[in-house]
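Of the protein chains in this complex, all but one are displayed in their positions.
This part shows subunit A:
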């Protein structure tokens, strides 16, 4: 596939990610912080987000499967997940975290379970899309091209 075509795919994909609300303006901020001296900044930070999220989602499953659920601990984990999703612009994950925290505050266990399922789903969706985006970037660079300016 030639570079032009890859670049067009990249633009289509990232435009869809913004349009469908997976990403917000904070992701653009990350892109702006990437330059020749830090060519992998976005991938680095997003990879940290993946690691962080997987650890937190695991912890959340554990805390919510206890007989007596410690809502403060649930809230602390969700607070962290909300923070890191906001920091990379993973808007839909962040939005579920906001509902999740409300359920915690109301001590609504059913609601918390629902939010956990939702946030897991949103997380794996955005992870898949971002990995596809980074895959395209690698192909573009391998083909001698550069990333289009957004």
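Just a few scattered comments:
Everything that follows uses one rule, which is that contacts are C-beta pairs under 8 Å (C-beta built on N, C-alpha and C of every residue); 3 or more make two chains touch, one makes a residue touch a chain; residues count from 1.
The rule is simple: contacts and distances are computed from a predicted model.
Entry comment: the absent subunit's protein name, as recorded by UniProt, is "Response regulatory domain-containing protein", drawn from "Molecular chaperone MKKS", "IBH1 transcription factor", "tRNA (adenine(58)-N(1))-methyltransferase non-catalytic subunit TRM6" or "Response regulatory domain-containing protein". When the omitted chain is restored, the residue from A:1, A:33, A:61 or A:142 that touches it is A:33.
The hidden chain makes contact, of the residues A:41, A:113 or A:134, with A:41. When the omitted chain is restored, the residue from A:80, A:99, A:118 or A:139 that touches it is A:80.
Looking at A:23, A:88, A:115 or A:130, the residue that reaches the missing chain in the full complex is A:88. Take subunit A: the residues that touch the chain left off the picture are 26, 29-30, 32-33, 35, 38, 41, 44-45, 48-49, 52, 79-80, 82-84, 86-89.
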